[in-house]
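Shown next, in structure tokens, is the structure this report addresses.
Only a single protein chain was left out; the remaining protein chains are all shown in position.
Entry: chain A
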Amino acid sequence: MIRARTFTDARQQAHSNAELNWWVFMRISGLILVFLVLGHIYMTFIQVSEADATFDAVVGKLANPAWKFYDWLILSLALLHGANGARYSIEDYVRSRPGRAWVKGVFYSVVALLFAFGTIGLFSI
């Protein structure tokens, strides 16, 4: 994990190219997610009351391919961003090496299954 305040520091601290790429990915995906997720909250939570979020409303909205793509972009970026953030936490707080391997293995499996579940759900309409 990189503890740096600037890109130059991050490049010096990174043990591998992959670690530096994740550091950059967190900034870029975070910036994109700010707009995607705040827009999603606004449109589904404030503009429309939750009482309108019925089964038919969800199916009807997702019939539009633009919303499919929008939601899939949130799904994939947010899961990657969140999984990598959780990986930082796991590496910081799970001290034993076998413990870390188990926690990561179970956690990555859950995330991968849910990504498949969400993708199939989105494109099955």
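As a convention for this text, contacts are C-beta pairs under 8 Å (C-beta built on N, C-alpha and C of every residue); 3 or more make two chains touch, one makes a residue touch a chain; residues count from 1.
Here, contacts and distances are computed from a predicted model.
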item: The complex's invisible chain, by UniProt name, from "Extracellular solute-binding protein", "Putative LLM family oxidoreductase", "Fe-S-cluster-containing hydrogenase components 1" or "Succinate dehydrogenase, cytochrome b556 subunit"; value: "Succinate dehydrogenase, cytochrome b556 subunit"
item: Positions on chain A contacted by the hidden chain, ascending; value: 4-7, 10, 27, 30-31, 33-34, 37-38, 41, 45-46, 49-51, 55, 58-59, 75, 78-79, 82-83, 85-86, 89, 110-111, 114, 117-118, 120-122, 124
